[in-house]
Structures are given as structure tokens and as C-alpha cells.
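Omission of a single protein chain aside, the complex is shown with its protein chains in their original locations.
Per-chain numbering from 1; labels A and B assigned in written order.
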Amino acid sequence: MKEDTTSRIHPGIEQAQAQLQQGRISRRDFLRVATLLGASLPFASVLAACGGGTTTTAPPPVDPVAPAEPAPGAIKRGGVLRVGIAVQAVDHPARFSWTESANAFRHVFEYLTETDENNITHPLLLESWEASDDLTVWTLKLRQGIKWTNGDELVAEHIRYNFGEWLNPDVGSSILGLWEGFLTIDGVEVVDDYTVRLNLNAPKLDVPENLYHYPAVIMHPSFNGDVKTGTNPSTGPYTLTEYVVDERAKFTRREDYWQLGDDGDPLPYLDAVEFIDLGTDRTSYVAAMQTGAIHTMYEPNVENYLSLRDDPNIVVYSIDTSQSRVLRMRVDQEPWSDNRVRTALKMCQDREQILSVAYNNEGLIGHDVHVSPVQPEFAPMDTPAYDPEGAKALLAEAGFPDGLSFNLSVGTGWADVVAYAETLQQDAQPGGFNITLDTMPNNAYWDIWTETTVGITPWTHRPLAVMLLPLAYIADEAGNPVPWNETRWVDEEFSTLLRQAQGTLDIEARRSLMADLQRIQNERGPVAIAVWQRVWEVFNPAFQGVVAHPTLHNQWLRVWYDPDLDPRA
Amino acid sequence: MLKLLLRRFLFLIVTLFAVSVIVFAISELAPGDMATNVLGNTITPDQRASFNAQNGLDQPALTRYRRWMLGSDREAARLIGAPVDRFYDAENNQTGWWVGGSEGTIYRHRSEDGETILQLERDTLPDGKLGPSRIVTLGDEIWVTNDEGEEIFWGVNEDGRAAMWIRGLNQSEERLTRAGWISTAGAPSAYIPLQKGLLRGDPGISLITRQPVIETLVPRLLNTLFLAGIAFVIIMPLALFLGVIAGLYEGRPLDRILSVGGLVATATPEFASGVFLIVIFAVWLGWFPGAVVIPPGTSIFEQPQMLILPIMTLMLVELGYVLRVTRASMSEVLRTNYIRTAVLKGLPYWKVIWRHALRNALLAPITVIMLHINWLIGGIVVVETLFGFPGLGSYVLASALNNDVFALQAATMILVVIAVVSQLLADLIYVYLNPRIRYT
Partner (left out) sequence: MATAEQTAGDQLPSPPATSTSRWQRLGTQLGLFRRSRIALVGLCLVGFWVVVALFADNCLVTPACYAGIVRGDDITTWATSDEYRSWLSRYSPVEQFRGRTREGPSWDHWLGTDTRGRDIWARLAHGSRLILTLAPLSVMVALLIGGTLGLLAGYYGGMVDEVTMRILDAIIAFPQILLYLVIIASFGASATNVLIAITIAGAPGIARLVRGLTLDIKTRDYVAAAQTQGERSWYIMVFEILPNARGPIIIDSMLRVGYAVFSIGTLGFLGLGLPPPSPDWGSIVQAGRSSIQAGRPWEALWGSLAIAMVVVGLNLIADGMSEETRRYR
């Protein structure tokens, strides 16, 4: 990655550098802000080194610059990676609503930016970005010389085309929620062939991260509307050679990909990646892993992890995330409109027990706030206590002295959701809640996830809390809850503070805003979050250079296959 | 004999007709609105109305049943005044309906204001591909006055549905395109979703994948027939053989082991025995693959070793039943007077068994085997799910769980046809083997 060090350094970076020097923020926080504002990672590391401070408030001690790269000589080329994962029916990438779909097509199409496993965002198709001091004008510089498979060069006009798709309400992309209130298509300005300027209506901090929202792959303007057809021009390292919904897909190496490997030739190292759909039953995937028929599987759950972790032929990589099973209550429906009822239910979560039963103690405790301790802006909170007596009293106060019976919608395909629900069902009994589980297949749950009164919705990881909160807890300009606001919870104070946080660069200032946001959501919010999940990558040890990503986003671009290490070979 | 055959065949037709009505009726009676089931209940009433009209769901049940069975293309062709057919567009990897015959130019229509009709034309090229499209504005002469005095035009719209525009009626509708819901003006007033009908091999479009059901169904069916065929060929002779052995040694230890073992295996659900088999043979011993993994570019036919555990699982469940029936039949035959007489007459024991007993003893089990195909199908749904096998059984289950009504109906009908035809075969074999019926 080349970086023009003479380019202007964002004042926010200098400010953060000062904070780093004073030891008020961690090195990791600093790197995040610096890269977010357009400094490349190596450059930011230099700045950090200038700051030099050891950290006192360090979250997990991970060194983000530590490269997981081996000596170049070790890399071998060739090999096919076989992945056990659902091969889903999809059409327009902007409307992906599953990580599985995105994982398939990120092999073929690329994002403007890329967020790594440490939640730090780098430019990808972009060469760099720059933000104005007030964070309302973002200038995106495209990397030059990237060729589509049809021979066209990637230019700024193509980026504008994609913004047009994302921001078009008719397309119905979840990306729209990220930009709602900040950007319209008129604000997307093509400056020259390689420069796009985003003129925002309000300050926004997480622009680079949003460019890596999983449906936001860059398509050629000639996109035919169906991503499953292999004929669409693409920029990515692989091309799609086969895609059979519910069965399999194959991605074959492209010879002239623009990124080079450590051995000086174009990436990727692997010849092909194959996706195998073994149905919805996870035990089939585990059996295929145990017998070596597939090399890795998507999203092993805790039972799968326990089945595979002691297998000598499998290596496991793990990472904590901001992914969670969110118990959400619709505040526009009785009796959940009463905050006392919601609070009472939250008090009935025995978090330790849920973590132990549903996750075998693998994960972090949640605080009924959709901000995870792994996210940089998380303001530390006390763990809410399990208090069924208090819950009972509160329920009585809310007009339910004899307790409350309700249905909880649960998708049975998620074993941990069922475990959570069953544990809650029991732990909430002394609190006066009589919970009936309304169970359904996962697909059926996704049909009603925004509609059901009380349900447990899986939410995936986001690197920043300010990226997630606007998706689910605000209203649009017309005052209607945004499409993914499944609880219809719109809180004046919360929305204002959130808007402020989205435009606040100073980490301490933002964290103090977050402390308020978290307090509000904890006190009167619509969700109960007991646990933050840990995720695992399970792999055949012959595949080198694997890194667990908290969103399980994986392109395996720099993964290579060493046949000597393959226990099955 | 011929009369009997005809009669059985007639029964088969009547049964299948009744089955199709039952399948149709159950989905019909299911609570909830199909549009909501499929698209989620975030859709607006306008979107629901448009979806229902476009997919013909607003039509009376009888009409929908007729179209489902017999197709709607002829009816549409009559209204349009020209043939309609399916054409494959290689560029978009899509098969769709157009106006036009097998050769020459094909047409689709669109209107932006309900007043002028634009005609989309493409040439069919000799290599089977479609030429570039051009747009032609049609003149006034296309409008036809109907009984109500409206000027109407029937054509095929861009989504490949037969559609009727009323002149001057510029209404808007919601269309679920590949790019999501779009509100368009100049919408048609009536639709006929085009399909050839189940009887002509086209059960409609899957509501989930938006691809013709038949495209998924055929390869899945072949996979399943492959699995079931091999299973059948291995399991049934084995079951008959073991059953005969058990029958010959009735009451002795060998018989006890076989019949009790068969019973226990049959009584253990395949979803449990399958997992135990996987753990023992795939994980511990590492002899066979534990899941059916078919890499892209290959087919199951090239990798029969994938089928070992699924077939063993099916065998455990299916074997016992046939074994027990054969055993009972054998022991009964052995007790009959003519066998005793034959043995007492001094004929060699094995000759008696081979010449006389076996034929009569197999009569009952063979019928049972054919009737047992219904059971085999049940086992196959479970086994396919268990091993991730891409067959019809797992397709049926997935369609059922996803509310993919058309796919479920089609797959169910195919499996029922297989079951019914095998029952007919059972009847015929029985007739053939049983002289008493054959000569009456």
C-alpha cells in the first residue's frame, strides 16, 4: 500500500495522537481513528509510535499491526478450498440479507474498503479517503488501473452507479438505512475519473466502515440484475463458474487480479473455492468436517465447536464479537409499551447461566445495550443482576400482579437461540413471566422478524456501535421507524445523542456520549442482550494464513494450501 | 387379464386426480395469505394486490387448479392471437415466455402510459441464442374492442406474463423485479401467469428461487432415484434372502437373531441410527464419508462411495420389515399340506424348497415390497436431510419449511406418482405370480 505522506493530516488524527500521548486512549483506539480518517495503517502506526504512550485503558491486548503473514518462501500456490455453507437464492447484491450470500460473492466482487478482524478499516478499491474537518465532506480516491473482467477500467462513475442503487428505495437495500438522513444521490459527486466526493447532510464518522457493509459490493453499471449469472463484469480475485442454489457454487481463480501476493504474483494463492450446501442440518456439516469432506464450515455453533475442537485434524480460530441473539420487544404493542414490563423481563435474565447453557461459557456478558465490549466506543457498565423478585414487583406495579404470559418467537435452527429461550423461560418463571415458545424454522422467523411482538433476532457483528444503532433504533426523516427497527423504539433523546455521536470524532467525547446512549438504552430500551457471542473458524490445518473475522467475512484471499500439512492427503 | 390391467390403470388415473385435488386443497386451506407467507408481512396492501394479480392468485380456485394441471399458455395464446413459448436467454441465463413460434422474431410488450404499447423484439438466431433487442412503438390498430366496449390489447409483458392492457387506463402497479419492488405506470389490468402445467411437465415458478420448479426438480429427482434405486436393489434381495433363511429355521437361534435384530433395527428411527452409523463408520473408523459432498462440476453418479452410509441407514430401517414378512410367509408355506406331502414323498428337501415353497412364499413379500416404497420414500426424506444429500426428499422438506407452495406441490406429486405406479406394479406382479387370479 502506497501512501502519500505529504497529504494533509486530518486534525482529528492530531487530536487523537495527543490523547494517545497522554495515555487517555489506547493505541488500538488511535489506530482506528487515524485509519478511519484516511491515514494508512503503516502511517498510522508511525504516528502511534510518535505518540509512544503505553496504554492504560487498553481493551483486549491485540496488536493490530502484527501481520499474520509468514516468510514469503513458505507460501505455496494451488489447491482448492471446500467450504460447507448455504448457497442461497440471491439476485441483487445490494439486497443481500445474509452473510452467506456476501461471503460467496465477495470472492467475485469487491468493496471500496475492508474492515479487518481487529475492527480497523482499510481502503480496498479505494486508494485513500479524506474527511473534511466537520466530517460532512468525504473525498474518496479510487485506486487506479483496476480492470473489470470485461476490460473496462474502474472509474468514479461506476461508484456513483452503485450509490444510485444503494440509495434507491425501490431497490430496498439495507445500505439505505446507513445513509438515511446523511446522503442522497445528489450528494454523490464525481470529481474526476478517480475521485468521488460524498457531500453529507450531517457529520458522519463511520463512512469507511459503511462502505464495507456486507451488501455494498461494487458492481459494473452493466449489471444484469442477477448476480448468480456468471456473466457480470467483476473486479475480484475469483470469477463465478457455477452457482446452483441450495447445492453448490464454484469460484475459480482469476489470473490478472490487481493485488499481488507476497511471492510477487497476483493473488489469490488458491486455484478455486468451492461452496457446498449440505442443507440446514448442521450435523451434516460437522460430519463432513470430521471426515475431511469439507475443509471448513460456515459459522459452527457451540455444539459444533465442541465436536470439532479436540479433533487433531482440525484447527480452531476464535474471536469475540459484537454479534448477539437479541431478545427484542415491540414497544408499539401492549404490554411492552410499558417500560416497566420490558425492564422486568430484562431483570429475569440470568446472564451467567445463559452464557453457560447456551454458549458453554464462550463469549462476553451483555448489558441489554446494543454496544459490545469489543467495540471501541463501549463505555464500561456494571453487569445487570438477575433479580426475579424485583421483576415480580415491577410487573405488579405495571398492572400484572399475577404475572404475565406471552409468546416468544424462536427460530429453531439456531440451537443457541433455543437454549437462550429455554433458559429464560425457566429463569423468568419466578419473576412472574410465563413464557410460551412459539417455535418456527429460521426462514419462517425471518419472515416475521420485524413484525412479531417478542422474539429473539440474531444480529451480526458491526465494527462500530454507531454503525449498528442507526439501523435498528431510530426513525427516518418522516418519523417512521427505519426498516430494520424491529422494535419500533424511537427515543427523542437517544436519537439526538446518536446523531451527535455519529459526528463526534474525539474518542473521549464520543465515549461519554456512548455512556449516555448506553444508559438510555439500558434504562428504557426495547432489547435484552444477555451475551455477546464468540465465533469460530474451523479449518483443515493444511490451510495457512487463516484469520478469524468477527463477522465471519471471508475471502480467503491470502490463505494458501500446504499439501504437506494436510492430514487427509 | 387385459381388462384387469385397464381397470387398474383407470384406478391409477382416478387416484392421481384425487391426490392432486388433495394436495391443492391442503395448500388452499392453509391459514395465512400466500403473498405474506412468501414475501414477509412487511409488504404493503398494494404490493400484495399486485403480487396476487401477477401470479394469478386472485383467480378462483378452480381456474388456478386448471392452470396448475393443464397450463395457461393456450388460453393466453388464444387471447393474444399468436403462439407463446419459452425462450432461453443465454446472456441473462434466464428462460422466459415470449410471443412467437419456434423460429423468427419473438415479442414482449410494455406500456408507460396505458395508451401506447411498446413492442420489444428479438430475433432467434440459428445457434439458439437471441439477437439484440429493439423497441418498436405499435400503432392504434392493435386495440380490440371487447364485450364491455373497452379497447384492450393482450400481449406478454417484460416479466414473461400474459397481460391485458385497457386503452387509456393509466394505472400503476407494484412489481417485484430483481431489483426489488418498483412502482410502474401503464400497468396491465389483467394477468395470466404463463406455465405449461403439471401434466405437461411444468409445475410453475418457485416462489423462493424465482426459477422454474422443474429446473431444480429434475436433477434432484435423478439423484433421489439413484439413491433409492441402489438402496432398493441391495436391500430387497437381501431382505428376502434373510427372511427365507429365518423362515426355514423358524424357532431356532438363527431365526431369533435375524427376526429380533430386524425388528430392533426397524424400530430404531433412521435419524438416530444414521448418526450412530456416521460416528462409528465415518468418524471412528474413517471408512466411509459421513456426509454427501458433491463438489461443483461433478455429480453423485461419479461418487457412489458417498452413498454407502445413507444406504446402510435405509437398510437398517427397511430391511427388518420385509424380512419379517418373508419369514412369516415362508414358515406358513412350509406348514402347508402340499409341502409336507412333497417332503414325505421323499423329494429332496432343497428341491422342495426351491421348486415349490419359494415361489409361494415370495408372493406376499413381493407385494409388500412394492407397497413398502411409500415407507422407503419416508426414509429417504430423513436420510437425505441427515446426510445433506441434494435429492427430492430434502427438496420437499425445504419447500415445506420455506412455504414454497408450488415447489412443494410439484415435488409431492412426483413422489406420489412414483408411489402409485409402484403400487400398480405390485398389483401386476401379484397377478402374474398368482395363478388363481391370472386365469380368472
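The definition used in the following text is that a contact is a pair of C-beta atoms (placed from the backbone, for glycine too) under 8 Å apart; a residue touches a chain by one contact, two chains touch by 3 or more.
Fair warning: this is a prediction, and the values are worked out from it, not measured in the lab.
> Considering the complete complex, identify which of A:93, A:123 or A:441 is in touch with the unshown chain.
With A:93, A:123 or A:441 as choices, the missing chain is touched by A:441.
> Taking the entire complex into account, which one of B:119, B:211, B:336 or B:374 touches the absent chain?
The missing chain is touched by B:374.
> Per the definition of touch given earlier, which of B:5, B:30 or B:185 contacts the omitted chain?
From the options B:5, B:30 or B:185, the contact with the absent chain belongs to B:30.
> Identify the residue among B:15, B:52 or B:303 that touches the chain left out of the display.
Checking each option in B:15, B:52 or B:303, the one touching the absent chain turns out to be B:15.
> Among A:130, A:170 or A:422, which one is in touch with the chain left out?
The missing chain is touched by A:422.
> Across the whole complex, list the residues on subunit B that are touched by the chain not included here.
11, 14-16, 18-19, 21-23, 26-27, 29-31, 263-264, 266-273, 275-276, 278-279, 283, 373-375, 377-378, 381-382, 385, 396-397, 400-401, 403, 408, 412, 415-416, 419-420, 423
> Footprint of the hidden chain on subunit A, which residues?
Here the touching residues of subunit A are 282-283, 286-287, 290, 303-304, 306-307, 310, 353, 356-357, 360, 410, 412-413, 415, 418-419, 421-423, 425-426, 429-430, 434-441.
Just so we're on the same page, only the chains that are shown with their structure count from here on.
> How many angstrom between the C-alpha centroids of subunit B and subunit A?
Here subunit A and subunit B have centroids separated by 39 Å.
> Where on subunit A does subunit B make contact in their complex?
Subunit A residues touching subunit B: 82, 84, 89, 91-92, 95, 165, 168, 170-173, 224-226, 228-231, 241-242, 244-250, 274-281, 283-285, 287-288, 290-291, 293-294, 441, 443-444, 446-448, 450-451, 483.
> Can you name the residues of subunit B that touch subunit A in the complex?
Listed in rising order, the residues of subunit B that touch subunit A are 37, 40-42, 91-94, 177-183, 208-211, 216, 275, 278, 282-283, 286, 288-297, 384-388, 390, 394-395, 398, 401-403.
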